[in-house]
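For this depiction, one protein chain was excluded, whereas all remaining protein chains were kept in their positions.
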Amino acid sequence: MLSRTADNLFWIARYMERADTAARLLQVGSRISLIPTAQGFRSEWDSLLQASGMAEGFGRKYGDPVQRNLESWLFFDRDNPSSVASCITSARENGRIVRTALTTQTWDALNMAFQELRQLERQERSRLDLSMLTDWAMRQAALVRGAIDATLLRNDGYNFLNIGYYLERADNTARLMDVKYYVLLPSLELVGSGLDNYQWSMLLRALGSQRAFHWAYGGDVTAAKIADFLILNRQCPRSLITCLAGIENHLGRLAKAYRREMAVQEQARALLADLESETAERIFDEGLHEYLTRFITGTAALGGAIHDTYLSGEMRGCA
Amino acid sequence: MRLSVDHVTRYRFDRPVRGAVQSHRLMPSECHSQRVLDWQVEVTGGIRGGRFRDGAGDRIQGWTIPGPLAEIVVTVQGTVETVDLAGVLRGHRETVVPDAYLRDTPLTAASVALADLAAAAQGGDMLSLAHALSGAVTAAIAYVPGATEAQTTAAEALAKGEGVCQDQAHALIACARLRAIPARYVSGYLFAGSTSPPQQAAHAWAELHVAGLGWVGFDPANACCPDARYIRIGSGFDAQDAAFIRGVARGAAAAEGGESLEVAVAVHAAEQ
Partner (left out) sequence: MGYFDEMNGGANGGGSNARPPYARLGDWLQSMPAELRSLKQAEAEALFRRIGITFAVYGEGGDPDRLIPFDMFPRVFSGAEWARLERGIKQRARALNAFLVDVYGRGEIVRAGRIPARLVYQNEAYEKAVAGFVPPKGVYSHIVGIDIVRTGPDEFFVLEDNCRTPSGVSYMLESREMMMRMFPSLFRENRIQPVDIYPDKLRRTLTSVAPQKCNGAPTVVILTPGHFNSAYYEHSFLADLMGVELVEGQDLFVDGEFVYMRTTEGPKRVDVIYRRIDDAFLDPLCFRPDSMLGVPGLMDVYRSGGVTICSAPGAGVADDKAVYTYVPEMVRFYLGEEPILQNVPTWQCGKPDDLGHVLANLAELVVKEVHGSGGYGMLVGPKSTAEQIEAFRAKISANPANYIAQPTLSLSTVPTFVEEGVAPRHVDLRPYCLVGETIELVPGGLTRVALREGSLVVNSSQGGGVKDTWVLAE
């Protein structure tokens, strides 16, 4: 297929996954702000903005984190390229460009998300309930993903979509964990304290994995369990290993379909092998932040190699 | 006269580019005033592309140069045997009809001053009118290197009263078209004498279509018609259309980085 088509498909997936993440952040942030503290109510908006990499843009435009502005910024604001509205619009535009590479159901899901978004945008904000908005966004993301899984031909386009989803998801999970460790915690003494545990729970919630975690591990929430769950557990749909295995799998399918192995397949296999031989203890020995930084750099390099090999049209990186 | 040409064009990119594509008009015209003894065009790292003879009779050769590239060097070397036909283009095969060269381009668009200049020229017949127009341009635009740029129009050069051979040729073309004489831009080489140092540009003049004679060259820069010192390469509506080399570099680096161009042309009279 045309490299540009593959690129458009890849970005449809990334934008829908990113919209989903933005909606989850919004949901968790507003929930935290309902919890009373000695001083009034908790606010973790700063850290959430940091987590999503959207803090700087928000600060420039609005200054202090006021709930209403945050809702605008994360959901509606077109100045924020990672807002739900921006992501859905970009995903749909990418979809329009490659209409013929999508099934009717997939296009319908993308197009309906966009059309409904335009209706939401026309409504008065005071009438829009935040949980309705976040539910709506997560539902749209699920509908698109579902349409892709249920109807799309299992050809190279399907592989590029999946690679986009997994790559975006791996990046989001890693960043959220990293921010938890270095931004959420005011000081290192708090590691292992009640506050620490509370913040880990919030992270699980942001990743929509709270219940899954309890089913899988039971008992208290501890840093080691969570790291194991979000990094090394293949049952967790958002764990780094699940995402990398997904990327590796779909890259392998591409090599098979094209009857040509490129350097990027080996690169993905190596990253996955690293993860497979990892344990939670070793990660904490290295330092979670150090580990995650290494992971983020590694997947970014993999993303770059995927771009160079398949999406740029230059086909660099012959094995 | 036996003339040898050494023509080097060097493109340098501040940041390497992913590759380049060029279209060359660098082969001597096939006509009675000149005969090619040997002629070579080389491009560093280049791959020859499509080659054909266009409707105006010029030999065109496409090139692709795969990157990454920090530099492209185009070298033209050759020897041509020339005779003086008083500027008349004979034995040149072409399809484009002269009427097509009555059309303006932005570089040769008319202005009031150009129209005045054209209207003032007197000539009993078309040939003497053509000579008069060429003389008028020579008088109106002084040859001052560096006075103008590649994008300077005929009207701007005339307003300034200064320019190089390109500007004088453009002005003559504009004037001729204003008098309903088909006119075109010609690029080529000029032997400027055995003591002349290498030049930073090749030469250019104009051809006007004179009924009965056909295309006749006029060089307002030297106030003469091309003779045995001239080698004709190609033609076009204007300098851009008749350029030796048209090309683009590709890749993001090409858009961001700077590019510099260096040209060295040496024309010698070879030993007989």
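Which chain is which? They are A and B, in the order written, and residues in each are numbered from 1.
Rule of thumb we're sticking to: contacts are C-beta pairs under 8 Å (C-beta built on N, C-alpha and C of every residue); 3 or more make two chains touch, one makes a residue touch a chain.
None of the values given here were measured: they were computed from a predicted structure.
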item: Per the touch definition above, residue among A:V66, A:A142, A:A300 or A:M315 touching the missing chain; value: A:M315
item: Interface with the unshown chain - residue positions in chain A; value: 1-6, 93, 96-97, 99-100, 107-108, 111, 156, 160, 254, 258, 260, 310-315
item: Chain B residues that touch the omitted chain in the full complex; value: 21-23, 47-56, 60-62, 64, 66, 94-97, 99-100, 102-103, 237, 240-241, 246-248, 250
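In this section, only the chains that are shown with their structure count from here on.
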item: Whole-Å gap separating chain A and chain B, where each centre is the average of the chain's CA atoms; value: 59
